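Supplied in structure tokens, the structure appears directly below.
Yeah, one chain of the complex is gone here, protein chain that is, but the others are all in their spots.
As written, the chains take the letters A and B, and residue 1 is the first residue of each chain.
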Amino acid sequence: MRSGRFKNLSIVDSLLWLFRVGIIVLVIWGSYKGLTSGKYTAEVWRDFFIFGLAQGGIYALIALGYTLVYGILFMINFAHGEVFMSGAFTAYFVADAFDKSGFLNSNPIAALSIVMLVSMAMSITIAALLERIAYRPLRGAPRLVPLITAIGASYFLQYAFRGLYGSGKKVYPEPAILSGKWIILGAPVLKTQVVVFVTAVAMMFILYYFVQKTKTGKAMRAVAENKDVARLMGIDVDQVIVTTFVVGAAMAGVAGVLYGLLFKQVDFIMGFIPGIKAFTAAVLGGIGNIPGAMVGGLVLGVIESVGPSLVLEGLGIPAAYQLKDVIAFTMLVLILIFRPQGILGQTLSEKKM
Amino acid sequence: MKQQADTNFNLKEMIQLGATGGVILILLSLFGMVESFVERDIIYKSLSLGIALVFGVIFIFGYLSAKRNGNAKSSVGIAAGLITGLVASAMLAILVYAIEPLTLRAVFVNASPALIEALTFGQEMIPGLMTLVGLSAVASLLGAIIFTLPPVPRSAILVGIIMVITVGTLEELISDVIVNIFKLFDAKKAGKSFAGIFFAKEGLSLQGSVITFVSAAVISTLWKLRSQKMKTSFNKLPPATQKSAKISTLVILSLITIFMPQIIGSYLSEILVIVAIYTLMGFGLNIVVGFAGLLDLGYVAFFAIGAYTMGLLTSIQLPQTTGLTGVQMTFWTALPFAVGASVLWGILLGVPVLRMRGDYLAIVTLGFGEIIRVLALSNFLQPLIGGAQGILGIPKPIVFGFELKTSQELYYLVIIAAALAAFISWRLRDSRTGRSWMAMREDEDVAEAMGINLIKTKLLAFATGAALSGLAGAIFAAKLGSIYPHSFNLLISINVLSLIIVGGIGSLPGVVVGAFVLVGLPELLREFSEYRMLIFGALLVTMMLVKPEGIWPAAVQKRELHGHEEDESGIEPAPA
Partner (left out) sequence: MGILTAKNVSKRFGGLVAVNNVSVDIDEKTIFAVIGPNGAGKTTFFNCLTGFYTPEEGEIIFQGEDIKGIPTDQITRQGISRTYQNIRLFSNMTAIENILVGQEPQLKSSWIGAIFASPGTRREEEEAHQEARRLLRFVGMRGFGDYLAKNLPYGAQRRLEIARALASKPTMLLLDEPTAGMNPNETAEMTDFIQHIRDDLGITVLLIEHDMRVVMGISDWITVLDYGAKIAEGTPEDIRNNPKVIEAYLGTGAAGQVDSAEQIAE
């Protein structure tokens, strides 16, 4: 009997180990080849890295929405990518109007702030409606049900906005003040990327302060810990859940405008891929964990930006940029398999999963 | 004040309801549904689909308002309906009026002159909007009045209206089917003139809509009044007669199944083939999600693997770089390889996720699905599997020297495959294996403590699901003759998952029903393809809110009473 003791486990475990070692070897070998090939100069690597930070900041802001909602309701808000899209897409029209009237260039800070507020307002409206109509009635239903609702809502929102604003790609205007480069620590860096990154980080700190220090934030954490007890303590749980959606949506709204600044275009389908990426970031950092989402977003952004050129081209794969998404998804799969609690590991009990 | 309370006259609620209706109307208009549906006649030259949509919404809100407020007195209900309808239509009228002064078109692409023309009925702005509000008042009054009717005429009228709209919308398909049925009896001309009674150039003719309305209303009334009686009288028949009645129903059904492609023509056959392929995948995913409780969002991966294996092994136009150019198997030789490859990948991808549960499993499988799609699309694997150009020149299946070319012929292949999948699902469900899956779905730890080997049981579920999906993929490749990576996107996984959930998770008839509703209906309404996903999303949400257990939920198996006959003591009644 002793021989059969670990029979079941050992096959699976050894396969997993093989997989793990294989991946690590591939990554190291690829990186070595990529670095020694000399195809890219140090400046190019630095640019990749900074772009990665900027895009990572956007991922992180969206990821916060996933993490906040997951932390409280243990549901993946599949439609969060659309919440992000709704803000960015709506704010485009404001930005465009400002651009045409000259306000964007004469008063860039005020103009961008208004654009951002519009974006946040739209995202918040959509998220609150989503919570009220699609999710609240289903609290306590089997897990599959809200997941399907979220998927349905996601498609509905995509095509509703396509119906409203049209299916074409819209080009986000760029204020003149943001074109060109700044020299930071002796290195020229695109101004847009700096602004995007700094804004994202600032928003994250504001959110962190909000959740840690304010009364509402404390109520949110209490509800995340235990809804029933929180209710007994006199916390309006429904209200807190709405607040959670709203706060997450506000972050997504900001991310939407930053996305417009960084990638220069928006359309109705823009929420899907960043949504999944941001979810990956949330999982990467440890879902339900706010600093985790921030770290996860930045890490993912950088890996996605540097990875294809570094590892994949190092391995001799042609047109490696096409496989950018594969890197993100592979990261997701690997993290979930080997370290489901994420980088800043807050372990989830089995019940929560 | 007191009087208002007595009669439940709640003005605020009526206005709120009206405002909701108004928002819906404004959204429908801005989505572009009204203006594009206006071009489609339900009743020739009298009623377009777009107008039916607007007044349909008003009608429904009138009905709802009467329902909310008309409990005490029908006159209050009717007044409530009218107020709600007026509020809703006024909001729409304001939108129409504001379009040009506010240049709404700059933002909302569908706030176009065409929309204004449609909603002002081609008249000047003010008289047009007055017509709109006036007709809305009529529609909401109708809705409210119909609510106050007794149940039998009420449901008769509602069924009649719904039937007229359905038949009018599907006019082309229905008239084709009528002609095809006559064709079976060599009377094509008679069929055409028969269809001509009902249908005009576009939509129902006037007499056609009257006939449809009246017959639908009469049939539904008779059904309501008689069905219970018929059921009881059927149960009174001797068992032998009952049995033969059941057998003859079965024979008729199978005859219909066999002649279906001839009856419904090539367009509907095409749709049926697509529905059957989804049904096949649905049965597979139902095993994984419905029976074993493993939420898989990357199911399309196995569909793709089946399709690509079929393509690579059979294609006559493979690029040299694949190294498989000389293989060129037939469909039937390649089929086991396609299914086998899917199973193999099912197990390989299953191993890493063995210890994952719930949402995490969903996300990892989603990741797998996307990885496979992106890889198939990439230049990296292009030499092997064709990249974005896909694989061309996949031959059709040949049965006894007869090539299954058209959908009307492929129909038989997919129907047999889907029936096979249903059969396998049914046999497995009622076996030791099926029970192990369900036990695992209910409580993994306890299932293991009952002696169930979780690893084997999970992998078997993944493998079976992958096999059916691979089979579907192989047939799909042969049907299209060429495959592209774009055909294997996340939407397919979502569609299959949605159809088993909408049908009723774990339920076998539910898979079929779900496939017809979520795949068949949108295909039928292809001309509205622009709004397909919008409706799909709204339908999923509504379905989950209203009937989360699905249209045809899984039945509880009766096992105790069956087989109790051998007990001498007889059967005790189960307490309630």
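In the analysis below, a residue touches a chain if its C-beta (ideal position, glycine included) is under 8 Å from a C-beta of that chain, and two chains touch if they have at least 3 such contacts.
Being a predicted model, the structure only gives us computed values, none of them experimental.
Listed residues B:54, B:354 or B:428: the one in touch with the omitted chain is B:428. For the chain missing from the display, the contacting residue among B:84, B:342, B:436 or B:495 is B:436, taking the whole complex into account. Shown as candidates are B:195, B:354, B:452 or B:500; the residue that touches the absent chain is B:452. Interface residues of chain B facing the missing partner chain: 423-424, 427-428, 430-436, 438-439, 442-443, 445-454, 460, 464, 556-561, 563-564, 571-575.
Convention: only the chains that are shown with their structure count from here on.
Annotation: 33 Å between the Cα-based centres of chain A and chain B. Listed in rising order, the residues of chain B touching chain A in the complex are 27, 30-33, 106-110, 289, 295, 351-354, 356-360, 362-364, 366-368, 370-371, 374-375, 377-380, 453, 455, 494, 497-498, 501, 505, 531, 533-534, 536-541, 543-545, 548. Considering their complex, residues 8, 12, 15-16, 19, 74-76, 93, 133-134, 137-138, 141-149, 151-160, 163-166, 276, 279-280, 283, 317-320, 322-323, 325-326, 329-330, 332-333, 336-337, 340, 350, 353 of chain A touch chain B.
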